[in-house]
Structure formats: C-alpha cells, structure tokens
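With one protein chain removed, the remaining protein chains of the complex are shown where they sit.
So, chain A:
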Amino acid sequence: MGAGHAHDLYRPGDTPLHRLPPQCKLVAVVLFVFAVVATPRERFWAFGVYALLLAAVAVVGRVPAGYVLRRVVVEVPFVVFAVALPFLAGGEKTEFLGLTVSHNGLLGAWNILAKGTLGVVASILLAATTQLRDLLLGMERLRMPQLLVQIMQFMLRYSGVITGEMGRMKVARESRGFQARDVRQLPVVAKSAGALFIRSYERGERVHLAMLSRGYTGTMPVIVDVRASAAQWGAAAALPAAAALACAAAWLVHA
C-alpha cells in the first residue's frame, strides 16, 4: 500500500486548481456540463471552444494530456452505440469517409461523442485535482443530505477493508484446492459472497458501537470546514461563464 495515493484518479499537486475549495469546482463542472449539453449540435466551433477551455483548465492544474486521454477510455462502452448510429438511422443519406451514411445519424453520433467526451474530461479534471475526501466535504457544503454523504464516506473508508477480506477468502478457498472453472462452482462463490455480506454487516454493527462509545448521537460533527471566499467562487466561475457565453453565441449566431 503506497501511502498518500488516495485513489487512482487523483494527481497530487499544489496548483491554483488543487487549492480551489471542492464545492466551487463541483458547481463549476456541473454548470459547464449544462452549457455543453444545451449547445446545438451543428455549431461545431462551439465544441472547439469548450475543448480549448478544458485544455486551459488542464494547464492550470498541470494535468498532462496523456493522463486525461488514458482515462477517457472509460466512456468507450457508453459511446459504442454512437458509432452504430450513422448506419442505423434513417433519413437523408450523406458521404462520410467514403461511406454512405445517414446524415441525421452522423450528427447524432457526433452529438453523443462530443458532449460525452467533454463531460468525461471535465470530470476527470475535477477528480485529478480534488481528493475524494474533499469532494465529499464539498457535497456536504452544498447541502447534500448528510446521510448520503455519510454512506459515501464509509464506503470510501471501508471499501479497502472489505476488498481485503474478499481477497483473503479467495486465497483461503484456493488454498484448499478450489478452482472456479464453470457454473458448477457458482454455489461456493455465492456462499462466500453471503459470508462476506454477513461479516460486513457485523463490522457495521461494531463500527456503530465504536461511534456510540465516542458520543455519536446521529449527526456527524463538522470537523473540517471548507469555506470558499468570494474570490474563489469567482475564479471557479470562469469556466462555466466562458462556456455559457459560447453556448449563448452558438444559439444566436446562425451559421
């Protein structure tokens, strides 16, 4: 276990972007995505502007392009459908890279790909410059129900513990000659999953006892208070504001 690396997406650093309070960054990303989604798909230049904006953010946060691109791969399963669209959709046909495809389908595919990718890249930039822990603090600050924040916080804390337990159970199974070859071995795996569930449930009870023993009364005390100054909100607003301008221009300018 390498100390310090909290999760795969985070890139430790000390840039203005890293220092921005998490709630500002969260709001900025959500508003940016709204602007992107609201842009008419035919205004290709607008998407170019968005990409440039994100590139600027990446530069400020010192997140290398390769780092972002490798992580964009997660969107692949979701955009496979987009690739099929030009061939499946009906209507007016058009020539594209030597293939005859549906004009509407092609635009539809572009729409999904461009907007999806911009959203994913924005999220990756957020995750690369914000600790998961701080994201939760930001959500709490933004009045997300405390119960949900607590659940996510415990997930964050205990996912490693439970994965470790799962790994040990696997080793114990295999040390006694078990090999999961086909469906016939499924009952054994299912029973292990059941045992894991019960263990986790019991751990939950023990954690609750430990919390009660230290005076827990149902609400988490606010220990780390992440306040944002007006200047920080202003800095974070730069991205969505620029995107909103581009979006408005895309609606007003008739190409």
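What to note about this one:
Simple rule for what comes next: a residue touches a chain if its C-beta (ideal position, glycine included) is under 8 Å from a C-beta of that chain, and two chains touch if they have at least 3 such contacts; residues count from 1.
In the analysis below, contacts and distances are computed from a predicted model.
UniProt records the chain missing from this view under the protein name "ABC transporter ATP-binding protein", selected from "ATP synthase subunit a", "Indolepyruvate oxidoreductase subunit IorA", "Aspartyl/glutamyl-tRNA(Asn/Gln) amidotransferase subunit B" or "ABC transporter ATP-binding protein".
When the full complex is taken into account, the listed residue touching the unshown chain is A:210, out of A:55, A:193 or A:210. Counting the whole complex, the residues of chain A in touch with the unshown chain are 1, 3-4, 6, 133, 136, 153-154, 156-158, 160-161, 203, 206-207, 209-217, 221-224.
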